[in-house]
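Questions regarding the structure given below will be posed in turn.
Here the complex is missing one protein chain, while the rest keep their positions.
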Amino acid sequence: MTSLEKYKYDVVVIGAGGAGLRAAVEAREAGLSVAIVCKSLFGKAHTVMAEGGAAASMGNVNDNDNWKVHFRDTMRGGKFLNHYRMAELHAKESPDRIWELEMWGALFDRTKEGKISQRNFGGHEYPRLAHVGDRTGLELIRTMQQRIVALQQIDARENGNAESHIKVFAELTITEILKENGKIAGAYGYWRENGNEVLFEAPAVIIATGGVGKTFKITSNSWEGTGDGHALALKAGANLVDMEFLQFHPTGMVWPPSVRGILVTESVRGEGGILTNSLGERFMFKYIPEVFKSIYADNEEEADRWYLDQDNNRRPPELLPRDEVARAINSEVKAGRGTEHGGVFLDVSKRLSAEVIKKRLPSMWHQFFELAGVDITKEAMEVGPTCHYVMGGVEVEPDTAAAIGVPGLFAAGEVAGGMHGSNRLGGNSLSDLLVFGRRAGMGAVAYVKSNPTATVSEKAITDAAARIEAPFSRAGGENSYSLHAELQEVTHNLVGIIRTGKEVEEAIEKIAAIRARSANVAVAGGRKFNPGFHLAFDLDNMLLVAESTAKSALLREESRGGHTRDDFPGMNSKWRQVNHISSFDGNKVNIKAQPLPSIPKELFDLFDVHELEKYMTPEEIAKGGSN
Amino acid sequence: MTRKINLRIWRGDATDGALKNVEVEANEGEVVLDVIHRVQATQMGDLAVRWNCKAGKCGSCSMEINGKPRLACMTQVASFPEGEEITITPLRAFPVIKDLVTDVSFNYRKAMEIPAYEHPKDLAPGAARMEQVDVERSQEFRKCIECFLCQDVCHVIRDHEENKKSFAGPRFFIRIAELDMHPLDLLKNRKQKAQEEHGLGMCNITKCCTEVCPEHIRITDNAIIPMKERVVDVKYDPIRWLGTKIRKREGIV
Partner (left out) sequence: MATGVFSASRAKIKERTLRTDRWWVQPAITFGVLFSFIIYATLRAFENANYFAEPLISPFYSPCLSTECVPGSSLMGQPFNFTLFGSAISPALFILIFPLGFRMTCYYYRKAYYRAFWFSPPACAVAEPHEKYTGETRAPLILQNAHRWFFYAGLVFNVILTYDAILAFRNQEKQWGHVSVGTLVLLFSSFMLWMYSLSCHTCRHTIGGRLKHFSKHPIRYRLWTRISILNHSHQQFAWVSLFAVAFADIYVRQVSSGAWTNFYLF
C-alpha cells in the first residue's frame, strides 16, 4: 500500500456545492485554513442543476415583499414543521447573501431600474427569485468558485502560496469522520483517481454533501447524491431529523427513458405551462387543498388572467406547492389518466410563441431538444414526479449550524434538516445554501477559536484504512451495482411518493437484508479510478439513509408535505408537534419523537390565527406562541 | 426499439492503452453515456468515466466520440448510422489518468491566473445598478459549464504541449471578455494582460472552440475577436493612442 497523505487544517469542508463553498469562504475570510473536499471536479456540484432562482425578499419587483412575508411563505410551504428559527434567519438574511454574490461578480438578470430581477415561483406570495435565465444554480456555483480563486490569488500575492489557506481536494471521497474524546478530530478518505488514502486532521468539519436522491430509482440527482453526509454524520454520533420528508419534484422527464428523472423546472409552469392528463383535462383544478382555496384560481379563465394581472386574480393551480402538484400527478396516473409512459402532459407551446419560449426557458428548450429530441415549442412534454430533494437532514443549532451532539461538526445546505419542514419551496434551497453555508462557516470559526488543534490517534487511522481495504479482500461476494439497483427498487416501490404502513414495514425488512448482504460486497480491479469500488462506499451510505427514511416514515401516521401515507390521509395537528430524530447505534438506526421548539410570540403573531388553526391544535393557538 | 451497437473504447492509462471492442445494447433515445454505463455495469466494472448531471449542465462527461470532442450525455446514439462502429476515447489534449478520464488540472491552474472581478468598494450591498443590455454580453460567457471541450479541441495546446505555459485557452478568453465587458469591474489592464500574459495572440481564430461548445457560446465571434479588437485599441492603434493622450475615452485603457 502507498503511504498515507496527511494534512492539517482548521476546517475541513466536505462537499463543494453552494453551501460548502460559502462556508469555506466564510472560514477563510476569518483567517482559518480550509480544505474543501469533493467527489467530483471543482465546480460540478449538483447546485448547478438548480434552475429557477434564489428566493430573497429584496422587494425589487414588488415592494410589498419583506422577510416577514418570506418567513410566512416558508412556514406555510413546510406545513409548520420547519424549525422556526432557521426559517427566520433564512428569510432575514437571504437578501444580503444575494447582494454579496453580486459583489463577487455574479450577473443576475435585471429589472428596468437596473436592480436584480425577481420572478414568481410556487408558494411565494410575491416575485422573489433572483435568477439568471434558467441557470441560476450555475451562476451561484461559478461565482463562489471564482470567489475562492480570488481569495487564493490574494494568498498567492501575500504569502507566495495560493493554497496556504484554501485547498480544493477534488475527486476525493471521505469515508469517515474521525473523533477523539468525543470531539471532531478530522476526516479520512481516498483519492478517487488512484485510491491513495488521505488523512485530514482538523478540529472542525463542515458537512455540505447535499442530498440522497440516488437512494431512489427515479431521481433528478446525479451519482453524487448518495447521502454521504447524512450517513457520515449518523456514524459520527449526530442525529438526523425528519428523514421521512422527501420532495418529489412534480415534473421530472419521464420519456425517453435515458433522461428519466431529469428535472423540468417549475419556471415552465411559472411562465404559463399547463398540466393535462391523457383525456386533455386541465386536472389541477380538482386538487386545490382547502388551505389554499383563497389564493388559487378554481377556473381556467381566472387562472389565465393571472398571467396578465396578478393583483386582481388568483394564481393558477399549476403553481401550487410542489408536493401538491406531485400528488395530483400521481393520482391522475394511478387513476389511469396518465400518458403511456406513466406521466402527464406539460405544455407551454400553446400559450407562448416559440421565440418567447426559447428566450425565457433556454436551457429547458436545449435540454429537451438535445437530450430527448423533443421540441417544447411545438409539443407537450411528458412529466411525472422524480425524487428531488430531502427535507430531512442533520439536526443542527440554527444560529451556528453546529450538529447537535458532536462538538466540532457542522452541517449546511440540503444535508442539514429543519429549515424546510415537511416541504421545501422552490427557490428556497439556493438561498438556504448561502445563509446556512455562511453560518456554518461562522460557527466553525467560533468553535476553532476555543478548540484550535486536533490530533487523530493511530488506532483510528488503522481502523479507517482497514475499512477501505476490506472490499478488495473479499472474494466472490456481492456486486455493488446490483445491490444498488435492488435498494432503489425497494425504496421506489415501498417508501416512494405514496406510502402505507404495511409497505414501509416490508421496506425496512428488505433494506436490512440488503444491508446484511452489502457487508460482502467485493470489488474487481484495482484502486485506480474504479467506479465499482467507489459505489461500494456510496452504497453503505444510501442504505443507512434508506433505513432512516423508512423507519421515520413508518412512525409518522399522517400525510404532510413530502410524506404521504395512503393509510393516514390528511394532516394531523398532533403530528405537527413532533420531529423524528434518527440516531445510529453502530448497528441500526433508531428513531425517537422529539417535540418541536415552540414558535416565539413575535413570529406567531405574523400569522392570521385562522390560518394557524389549519395546522395547530386549539391549545397551541390559545398559548399564542412562547414567551 | 433496442439495437446492438459496436463500440471501440480506449482503455488504459498513462503508460499504455488501446481501443477495445465491445458490443452492447442501446435503447431508443439513449445517449452515448447511457451505453457506457451499460458497458460498465455488465462488462467492464472498472471502466473509468467521469460524469455527473447527465443533463448537459455540469460539463463532466467530456470525451471524444468518433474523434470529435463532445459531451457523452448530449450525444444521441441514434445520431450514428446503424451498424457503424462508435469510437470513444479520452480527451486528447490532456494527460490521461485512466480509460476515459483525463487530468484537466491545467484548466484550474489557468483559472488561477486570471485576475478576479473587482467590485467598486463604495457600493453598498444592493446598491449596484446595471442595465440588462449591459450585462447580457457577459451573461453569455457565464453560461460556460467548464466542460473544457474548447480547451481540448484548441490546436494551440492540443498540438503543442509546450504552449500550455503561455496560453490560457478559449475557456479563459471568455472569462477575460466577461470581466472586461462587466459593467462594474474596475480592473483596467485586462486587455494588455490578455495579450501579454494569457496568450490571446496565439489564437488564430480557427473557431474550433465555437464548433464544439455544447452551450453554443459564440466564443470566437463574441469573446475572442472582440478581445483582439480591444487589444488593437490599446496596443496597435496609433490614432486611439493619441486620443487617450488628448482626452480620456470610454472603453480605453
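Think of it as A and B in the order they're written, each chain with its own count starting at 1.
Simple rule for what comes next: a residue touches a chain if its C-beta (ideal position, glycine included) is under 8 Å from a C-beta of that chain, and two chains touch if they have at least 3 such contacts.
Computed from a predicted model, the values in this text were never measured in an experiment.
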Interface partners of the hidden chain - shown chains only, full complex considered: B
Absent-chain contact - pick from B:41, B:112 or B:225: B:225
Candidate in contact with the missing chain, chosen from B:20, B:119 or B:207: B:207
Contacts of chain B with the absent chain, listed as residue ranges: 10, 12, 14, 16-19, 64, 66-69, 84, 87, 89-90, 92-96, 102-103, 131, 133-134, 153, 155-156, 158-163, 181, 183, 199, 201-208, 211-212, 220-221, 225-226, 228-233, 235-237, 250-251
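Here is the rule we go by: only the chains that are shown with their structure count from here on.
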Residues on chain A engaged by chain B in the complex (per definition of touch): 40-44, 46, 48-49, 58, 95-96, 99-100, 102-105, 107, 109-110, 113-115, 117, 132-133, 135, 138-139, 142, 146-147, 149-150, 152-153, 156, 162, 168, 193, 222-224, 255-259, 262-263, 363, 366-367, 370-373, 479, 481, 524-526, 528-533
Of chain B, residues touching chain A in the complex: 13, 27-31, 34, 40-41, 45-60, 73-74, 76, 78, 97-99, 101, 104, 108, 111-112, 115-117, 119, 123, 125-126, 128-132, 135, 138-139, 142-146, 179, 182, 185
